[in-house]
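With one protein chain withheld, the remaining protein chains of the complex are depicted in position.
On to chain A.
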Amino acid sequence: MVSSFLTDALTDPTLVLHELFQDNHNIDSFPATVSAHFSHIFRSLDAFNEIPVLNVQFPPEAHKDRSLVRFRAMVQDTSTSPEMYMAKQTDSTCGGWGIGDESSTTQDQSHSEIIDYTSLRECTVIWAVTIPGECSWVVNELDSSGPTSTTKKQTTHSPSQPHKFPVPDTPHIGVQVKIYDNFRVAESLRSTELRTFVGILTSELLHGDLETPDPPFVPTLHVLFSQPIPSTLIPRTSKHLERDIRDELITWIAEQGLGGDREAAEWVLLCTLARTQSRSPSILPLSLTLSYFPLPSLSSHSMVNTPSLLFVLSHLLPTLSVLPLSLHTLNTTSFSPESKKENLHSGWLQLPSGSICVVTEGGVTEGGILERGLANLRALQKMITSQVLEYIFPYSRFSFDTEVGFLILSEGRKSTFFQTSVNLPLKLVDTNGKEGLYKSPGEITLPPPEKLDLFRSLIGNAKVGSITIGEKVAEYIRNDFVRERQAMASTMVTGSTAGEMFGSDDLIHRMMVARLLALSLQEVEITVEIWERAKELETTRLTRLA
């Protein structure tokens, strides 16, 4: 029985809708019924995986019109006004979900068609895009299970609204999503939220653009039901793995991406685990600058300009965005999303929660920074320090909370533009270190797949883990703080160094490091050892800086 439902739903969702409507004439409760019905059919993971995917490999062109697809997406724009639709056709059949829009073909010019305003209903229209920076291993893991029967489209899909994707000139899918079940999902959708939308794919006019003389057709997904996606993309639990994994992971990152600098690798790992704990008081992700990160040497090697660290990280993290700073990107592209003509254009920084953004400063050359560039720099710095991004609307700006970890690669002794919570000078250990930093993706030695999986789980688990602290350790930390300040004060009185006082900010910083350290060690509680280790980590970092 269920299986026949399944095949029906897969082959002709429109028909299923019509049949459902036969049994349920209440147009107010119908959307909820639809969503319940379809999510019931596809409740098991196997059934869910049966649904064809919509992604860069399988763009809208690869699917038949009005076929059922699932789309793992980031909500990009929620500012479109709701759309009205006839929930019931004149012949008392089901309306909405793109049904019935065609019906008027026959009646054509007969303008006397009576509109029954009582059956007008609203659906929410949003714009959703492929998750920016989604790493290919995630795509393989989540999408490969789907049926591959659909012919792989050879032609590259050209997005109809390229300005609505954060990273310019990147292949992606952008879809207009229409959600009928308003109260359950649509009203709470936020920008950069991740969700899997399952629905009927077709092509419709861009809503909200009706004033323009020739509105474009865009891929449109009429949602039957949707599911939230965790920030790790692949659901993670805090189950324990072998302890050695952490060391192996650090070694691998160090060898493949950082010229053997294990300490840097540890900091990179910590930085990728960071997340927003609370907004008030603000406990935000740590940001890291890797300074003295050499530029690619122009003479040697191939054309690889991207640090191999990025490829390494892309094997480990679910989402990784790269922001290659250059005068061109600064002055001509936009970092913050901006509404132009009531269309929210995306910006580099419109990234989903939990993603990591690597900013490379290698591409910056001498030259002027225009007003746009300054605004961009300011937006990025603001996001690094306070994890908020301002969306620019006419006459008003709206701040949105973000949760993006930042890793800045800088050639100098500190970042040219930004202040981060941690600055660590890179120390190459390998003899051919500098070349090792810019390997092509093919040259990276991958660990066995099982090991790589463990690496990914470690990071994923740590990202969702939680940490507590016992009273004894808290007491220890307090004493530590008092002691340190007293010591500082006495050295200050004796003169010599007018160095920075060890203050509350330093304590906060150290506590955040300790937390991340505990998470990476798969601990649930901060111990005295972890505290000491965090201090040590800080101390060695500071000696490197000196």
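Everything that follows uses one rule, which is that contacts are C-beta pairs under 8 Å (C-beta built on N, C-alpha and C of every residue); 3 or more make two chains touch, one makes a residue touch a chain; residues count from 1.
The working rule: contacts and distances are computed from a predicted model.
K.L.:
Between "Protein SEC13 homolog", "DNA replication licensing factor MCM4", "Exosome non-catalytic core subunit rrp46" or "Dynactin subunit 5", which matches the UniProt record of the unshown chain?
P.N.:
Of "Protein SEC13 homolog", "DNA replication licensing factor MCM4", "Exosome non-catalytic core subunit rrp46" or "Dynactin subunit 5", the absent chain's UniProt record names it "DNA replication licensing factor MCM4".
K.L.:
Among A:Leu327, A:Ile369 or A:Leu507, which one touches the chain that has been omitted from the display?
P.N.:
A:Leu507
K.L.:
With respect to the chain omitted from the figure, which of A:Glu19, A:Glu122 or A:Glu248 is a touching residue?
P.N.:
In the complete complex, the chain left out is touched by residue A:Glu122.
K.L.:
Based on the whole complex, identify which of A:Arg262, A:Arg485 or A:Lys535 touches the chain you can't see.
P.N.:
A:Arg485
K.L.:
Across the whole complex, list the residues on chain A that are touched by the chain not included here.
P.N.:
77-86, 101-102, 104-105, 108, 111-112, 114-118, 120-122, 190-191, 204-205, 207, 210-211, 214-215, 217, 277-278, 280-281, 283, 339, 341-342, 344, 378, 391, 393-398, 400-401, 466-469, 474, 477-478, 481-482, 485-486, 488-489, 498, 500-501, 503-508, 511-512, 514-515, 526
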